[in-house]
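A protein chain is absent from this complex, but the other protein chains hold their places.
Moving on, here comes chain A:
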């Protein structure tokens, strides 16, 4: 530890100095978690659109999981129910259409897919916007940390960690809600068979995909705001007080 009157670093000793300013990962995690906790309401707003978009994604995927489950039950009345519900299937299994092909027809339509993609895009823009606001609100805090010796990458890491955790929690919530609502809708349309025939593996994959997409978008949305925050000069901390 440096004593009063110690020497200032000279050029050529950067290696030693680089190791002297640190922020251990565990400590970063602690700070990010605390930041989310204390600003819980703010975090909720940031992830709200993500929860909705991910819920929509997993709801749509669950819809086809249910349909595929019904088809693969092999029961003729389930096939008829699917045809009644508007799925493009022959009323009886036919040699012209292979089972794999039939299952493919039960996945989301191009139009549905576009709506889902569009909602995810809108949500990403929402995240960028919310995170930029968060950065503006925290100008002073960021500048202060830099005055205390924080490197650009400490700030970057704190924002990425925070967004990662928010993204994970938000998408998990959204994905679970989406699956539950998807199953509920299946139940209403096709009765108990919808729930009993659906494959757990398919639902698991839906959950996994939705969480991954959501967390990924959350990280993507924070890259630019976090870079803005990290590059901020400490002198702006003092300007921000006016």
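Brief remarks follow.
By our rule, a residue touches a chain if its C-beta (ideal position, glycine included) is under 8 Å from a C-beta of that chain, and two chains touch if they have at least 3 such contacts; residues count from 1.
Keep in mind that, in the parts below, contacts and distances are computed from a predicted model.
The chain not displayed here is annotated in its UniProt record as "ATP-binding cassette domain-containing protein", chosen from "Ion-translocating oxidoreductase complex subunit C", "ATP-binding cassette domain-containing protein", "ATPase AAA" or "DMSO/TMAO reductase YedYZ molybdopterin-dependent catalytic subunit".
One of A:97, A:151 or A:185 touches the chain omitted from the figure, and that residue is A:151.
Residue A:35 is the one among A:35, A:78 or A:119 that touches the chain not shown. Panel shows chain A; residues 1-11, 13-14, 17-24, 27, 31, 34-35, 38-39, 140-141, 143-152, 154, 233-235, 237-238, 241 of it touch the chain omitted from the view.
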